[in-house]
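A protein chain is absent from this complex, but the other protein chains hold their places.
Moving on, here comes subunit A:
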Amino acid sequence: MEHIRTTKVEQVKLLDRFSTSNKSLMGTLYLTATHLLFIDSSQRETWILHHHIAAVEKLPLTTSGCPLVIQCKNFRIVHFVVPRERDCHDIYNSLLQLSRTAKYEELYAFSYNPKQNESEQVKGWQLIDLAEEYKRMGVPNANWQLSDANRDYKICETYPRELYVPRTASKPIIVGSSKFRSKGRFPVLSYYHKNKEAAICRCSQPLSGFSARCLEDEHMLQAISKANPSNRYMYVMDTRPKLNAMANRAAGKGYENEDNYSNIRFQFVGIENIHVMRSSLQKLLEVSGTKGLSVNDFLSGLENSGWLRHIKAVLDAAVFLVKAIAVESASVLVHCSDGWDRTSQVCSLGALLLDSYYRTIKGFMVLIEKDWISFGHKFSDRCCQLDGDPKEISPVFTQFLESVWNLTEQFPQAFEYNEAFLLQIHEHVHSCQFGNFLGNCQKEREELKLKEKTYSLWPFLLDEQKKYQNPLYNADFSPELTLLEPNTVSFNFKFWRNMYHQFDRSMHPRQCVFNLIMNMSEQNKQLEEDIKELEAKVKQRNGQSSAVPVKEHQQSAHPAPMALKTPPSFKKEQPLIPVNDAVRTIEGSNTADNRYSEFVAEFSKAEPAVVSLEYGVARMTC
């Protein structure tokens, strides 16, 4: 690689960003074509994918060396001190080059080789089939049909080829409507609720300006409302704040005039735009990254960032949509400006609240494929996959995942997947390791031949789905089409520590109930099998030695009702590990930096105990 001048630097220090005592790990830094790797003196490895790097910063030279701070898109921040300034400068320059990619073909996905053969690769891409998904929802049917209008991306470049529209919407109506909508994104079906016969449709803003009308567009909306036999009224949700929508009118865009459309109820829901969201997250990260942060500064900083308020706005919008469908059986048309950010958030969260399928592991993949990938959420621009306009970067998808996480906190038994699943998806949206999220729309993905040249993430996640299963999941909790009704009172929105501090180990509980229960529930399955096996063996033995009338034997052939307590001879000894210099721990103010590793080491030496001490989150691969 022409960008790499220094491939290995020794005697590099890795600082803990929250340590007050400036403790550090000494190790060696390696620079590869795809990763930055740090191996510390105890052989622990820290891998950082170049694509994950959001910013590299060289701080002023200190007595111990040249500090290099790397911020990642998965919110990891690493702080190295390189002894020689020259090395630091080389690495800095290399990372600057390597983390900025000009062409898609240079992304990791195109070189990543998971040792799958071609048919596995093809099968992997076929895992999620959206046609199958629409069939599951119940379309096509008497009112909805598959349209071939966009078969060659002629009407809308950023939409998928296959689109579902009301049967009564003829091709001229579609074409006319698309001309009246920003980027040609005309109203199409996103989700069909088969019990209510109501639909979630999505589009972009109309080019109404101050007074423009379009008969085809009006017909299109009428067709949608007529496709719903249970309620002829339909809602049109503009997910933007009213002021923004009005400002758009000056540019010849805007929102629907209720007078021109029959049977519509128009509603603004006030989610802010990508720029507000970007700066909100920026503020949040500034606060959470502060060293020696006081509780007051944290809470007021969290409040001032507005981040949780935005999450609440997104969920509130989804709740509004869901109520229209579940309570009034009314269809809803959702749009924002271009219909690929806020619209994707609201449509997908709405469907997740309405349909329990999306709360399963496979269903969640389908949901992301449908409302985000196929409908053209601009992953490449929003996640800055290629070196481009920084104003296009925005954490819209992160907000979606965070909204889902908030729901999992409110409904611990409603989701088949756990937090690690959400974090892993977030990781790979930015990693560019798999082809799914590359590019901005389906047309672009086809041109890049991603299905031939890269691999799909989903089969890999399914393979290791044990890691992502929620042990408390209760499928009976939400039978098909059971509605989730979240409470969006502000105190239900919490700071997502495991997202924003995933790699700051000292901040997480040292014993994680969730992982423990996960292991236990896994173990229970194994134990059930063991019992079957043992019972068979005992039966066999009993058969063999049945001739011998041993008293003890007879007793054991009919075991007494199981006591909960293990017999004394089997009782495990409690590990009693002496703690050195224990009084040190009176301190309290900041957790010991490398104390944790001692803690784990001490524990793992002991006889295996049910309690294992671990971090809140499973380790993520880079």
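Throughout what follows, a residue touches a chain if its C-beta (ideal position, glycine included) is under 8 Å from a C-beta of that chain, and two chains touch if they have at least 3 such contacts; residues count from 1.
Just so we're on the same page, contacts and distances are computed from a predicted model.
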Requested in this report: From the list "Phosphatidylinositol glycan anchor biosynthesis class S", "Serine/threonine-protein phosphatase 2A 55 kDa regulatory subunit B", "Beta-hexosaminidase" or "Myotubularin-related protein 9", give the UniProt name belonging to the chain omitted from this structure.
Outcome: "Myotubularin-related protein 9"
Report task. With the missing chain put back, which residues of subunit A would touch it? List them for me. Result -> 18, 288, 293-295, 297-299, 410-414, 471-472, 474, 487, 489, 491-492, 494-495, 497, 500-501, 506-513, 516-517, 520-521, 523-524, 526-528, 530-531, 534-535, 537-538, 541-542, 544-545, 548, 550, 552-553, 556, 559, 562-567, 569-570, 572, 574-579, 581-592, 595, 599, 602-603, 607-611, 613
